[in-house]
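Heads up, this is only part of the complex; the chains shown haven't been moved.
In order of appearance the chains are A and B, and numbering begins at 1 in each one.
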Amino acid sequence: MDIRHVIDFNDITPEQWDALCALGGEIKASPRDFERACEHKIMATLFYEPSTRTQLSFQTAMMRLGGKVMGFADPSSSSVSKGETLRDTVKIISAYSDVTVIRNPVEGAAYAASLYSRVPIINAGDGGHLHPTQTMTDMFTIQQNFGRYQGLTIGLCGDLLNGRTVHSLVRALSRYEGNTFYFISTAELKMPSYVTELLRKTNNTLYEVETLDECISRLDILYMTRIQRERFKTAEDYAKQSGIYILTAEKMKQAKSDMIILHPLPKVDEIDYDVDDDPRARYFEQAENGMYIRMALIHEVCINNSRIAMPGAYPAPSPAYCRNPRCISNHEKYLPPMIKETDGHHFCAYCDHKLKV
Amino acid sequence: MDIRHVIDFNDITPEQWDALCALGGEIKASPRDFERACEHKIMATLFYEPSTRTQLSFQTAMMRLGGKVMGFADPSSSSVSKGETLRDTVKIISAYSDVTVIRNPVEGAAYAASLYSRVPIINAGDGGHLHPTQTMTDMFTIQQNFGRYQGLTIGLCGDLLNGRTVHSLVRALSRYEGNTFYFISTAELKMPSYVTELLRKTNNTLYEVETLDECISRLDILYMTRIQRERFKTAEDYAKQSGIYILTAEKMKQAKSDMIILHPLPKVDEIDYDVDDDPRARYFEQAENGMYIRMALIHEVCINNSRIAMPGAYPAPSPAYCRNPRCISNHEKYLPPMIKETDGHHFCAYCDHKLKV
């Protein structure tokens, strides 16, 4: 497959992804065959903000491959650096580890880390920007259940405005054709226009609706998301919106018998307790799949890429600085400005914000 | 032995306990024979409140069996759940692990967890309720020193009112006969009446005394406990009471030459420093025994029970809700009320509080 750093799901080609999915399926079917695959390998987990769930999934994945894990887990780990640059931390840690998993609240941090690492970097979330292994988890679960990424009717429900998870999933699915999407949200929490525009350019169909009832009977996949309390100005705002999209056993009566319900978890109250017992609820299976696909990914980058040489050539510095205040290039001053070009537009290579050149 | 979840020491039959003790003794005698016993197994440690000592004992036990450990350790791990139910956390984690150790400040939490776990749950403390592996540590140490649970004279000294440890130990020993107990405390810190009543129903003898001097010369076992500063209203109250029961080298002169001193540790000043060097002081050996008996327990539940099916049948819901505000059933609203009946009385199955049906 020749996957090196994993910063963005879409860096992986569809062919690489098929191979990775196949490996994930093999591991899921015969985990014992892989329990020594990464013996004597060490994974570093650099979590600059806490995310116990993601960290446990990565740790377990590495342990089930026979490998070992070290790292730090929480914000007080700012004591890690005593003002040290991300670059120095990555240089040191990549001399200790065979693969490094990084989570950081600043956008583009994982990409910046990959510029200085001697070992593969896996992005475990860089602010509101990317979280590719969550997308892999979702895509792998779809593959496990349907065996294809076309001809599916997919509903995404909840807070579509702020949900990094759903944006990435739509971007990932937009590489395929012949699917129908329902974006289900209130007007205030609608999918951002860059996502809908991206999808509209492809051979897929998109509907934006305001209630689950309008579309649930047509769906193959219902992807639920949490409406985060912290996104709302007042408690009343929250109560008003959060109640609208709760999935109940009653609503499930309208759904197809082979529809599957996905959710990135943790869920709070957007799915009624008794829906958990519906065989169509697949979010716990999805969480378990997250472990298997991370095993496949770690296996791939550890076995084939360990102790790779330092990256030699960076893109030439650019005169256009990124204006996104949450971009790593505005936090770590030594980073060279870097541009990538898509469809005639220029974007910051760290955080993907559009640049005016 | 066929032990599955370990919520309460008394869930284990005396026969199972004898077998577990025998295994603990084997491991203590030949630890090398077990250093690969749980290879490729993973233990999750879900510590919803910090207890470094208990966690290190469990971690070391699993490591000495060749297994691996992941989990979380502290209160900030409330970030674990972002409002997630215990049920969801347990469902996800039990897909990752082969055995799950849980510590939680809410009474009945471990039992609640066991209802939703695909792997064995070990209770590492649920509030002031139960802490079965501490009781196992104590019972195993008695077994190692005396080879029997009858014909012994046992003194329990210190804060008997608030000490979960001593309540559980008395409950465990009350399953045997022909022992003599001395409860040594001030009037304010006396053993709760439910414990003394339980013991009085059995073929054992009980004395309640106010000083060590009254009984120390008769004891085979002196079980000391810490008088916790946080239990007292004022510093003077604490100073007055804590000083009374301090064990000194002087007092030890009255004790039998083969008496043993136990203590759940950590101790503060209830035992003088120089008593540590007395060969009758066995509390450090007791702490080490805690590791061996946990190894036996983990071995037993990991090897025989891994990946058990989800529990299918719950007791029928009951109309009698538990009125204990510290009970998990009053914190996690989806939990079905559950009753167990003993001697014609009804008790909450989570926290053991008496119900009015």
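As a convention for this text, a residue touches a chain if its C-beta (ideal position, glycine included) is under 8 Å from a C-beta of that chain, and two chains touch if they have at least 3 such contacts.
Only a predicted model underlies this, so the values are computations on that prediction, with no experimental measurement involved.
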Entire complex copy count, 2 subunits given: 3
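Following the convention adopted for this analysis, only the chains that are shown with their structure count from here on.
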Rigid-body rotation angle, subunit B and subunit A, from Cα fit (steps of 5°): 120
Inter-chain centre distance, subunit A versus subunit B - centres from mean C-alpha coordinates, in Å: 41
List of subunit B residues in touch with subunit A within their complex: 40, 42, 44, 68, 70-72, 76-77, 79-84, 88-89, 91-93, 95-97, 334
Residue numbers on subunit A that touch subunit B, as the complex places them: 32, 35, 50-53, 56-57, 59-60, 63-64, 66, 69, 74, 226, 229, 265-268, 273, 284, 287-288, 291
